[in-house]
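Excluded from the complex is one protein chain; the other protein chains are retained at their positions.
This part shows subunit A:
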């Protein structure tokens, strides 16, 4: 006997964003599990951003304080960095707090997966202590350079990652050129190359910099040609000799870019080879290489389609155990041969009968057919017997005496 399911009160699930009366069973539903995983993944990315600033503390300028905010889904509150001097400082302190930990536990017990992922959503006090130390050391260094960088960069950016990039560039300014041989990558590669290419006809309008501070690999070798880029003629000047001059260019670039994001034009003479382009109607380069192959492929496809079209009915594989499957396959082949013009036995036997299970018959269907054919033969025999007998002529009765007398009269 099944117990009737108890109807619990209507609750709101923050993860699924719907009201339900499933009670505590709701968290085991597959839809809820799926939505929970996406929900937590989103928050993990936010925490990852904050953790970045935990490892690389940076100064937060007043004008960007209102934009540097994080919504904590466990505590249902918005963490705004008003009055904080370092990026994400309030967020870091919040994620390290005991209230936040309590809220995480409550959330996971109500909604979610096991408690082993608690550490993904909080910051330990040890890490916070390290961060504070770094902030203190930063605070001493940046007191002088902070104002200078503010004047340079007039544009606003909503991306908190940009703050780190500004920070690194400020550092680069202060460090003498001969001390460093390498530079962190500040811009996305393509834009940087485009803006620094010295090809004829390139207009330095500045580049729209999508500064992603997460990409900060330190390069030891000056790259000569980056793959997949046709502008690799001029390498990125990561050499110490060229550094001072390029630094000025970089600054100019920065100024230009943040005041107005403008695309960099590409020289048409370089891009248009002798082969032509879309406007001239030239074929795309990937087809040129596969000229022979593509035509062959097309032919094969057409062959396949014609072959498939010949076979009537559905092209998908049918159940081989369906009723009359063997007969159907044979019949299909026969029909195909007939269509192709082969003289098959197209004339059906006049006595052909389909597979039929009769009403008043027990046994297999073959027996029913045999029985029917027997009956048919009997019927034919009786009919033939009746047709074979000549029609009897009705004659009047002549007695024996009369016949004898007529016979004597005839002989006498």
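Here is the rule we go by: a residue touches a chain if its C-beta (ideal position, glycine included) is under 8 Å from a C-beta of that chain, and two chains touch if they have at least 3 such contacts; residues count from 1.
Here is the rule we go by: contacts and distances are computed from a predicted model.
*Asks:* Would you kindly match the missing chain to its UniProt protein name, picking from "Thioredoxin-like protein 4B", "Bacterial surface antigen (D15) domain-containing protein", "AP complex subunit sigma" or "Cell cycle control protein"?
*Replies:* In UniProt, the chain excluded from the picture bears the name "Thioredoxin-like protein 4B".
*Asks:* Which of A:18, A:48, A:117 or A:318 touches the chain that is not shown?
*Replies:* A:318
*Asks:* Which is it among A:350, A:385 or A:398 that touches the chain not included here?
*Replies:* In the complete complex, the chain left out is touched by residue A:350.
*Asks:* Considering the complete complex, identify which of A:365, A:381 or A:404 is in touch with the unshown chain.
*Replies:* Touching the chain that is not displayed is residue A:365.
*Asks:* Could you please point out the subunit A residues that touch the chain left off the display?
*Replies:* Answer for subunit A: residues 312-314, 318-319, 321-325, 327-328, 331-332, 335, 348, 350, 352-360, 365, 372, 375-376 touch the chain left out.
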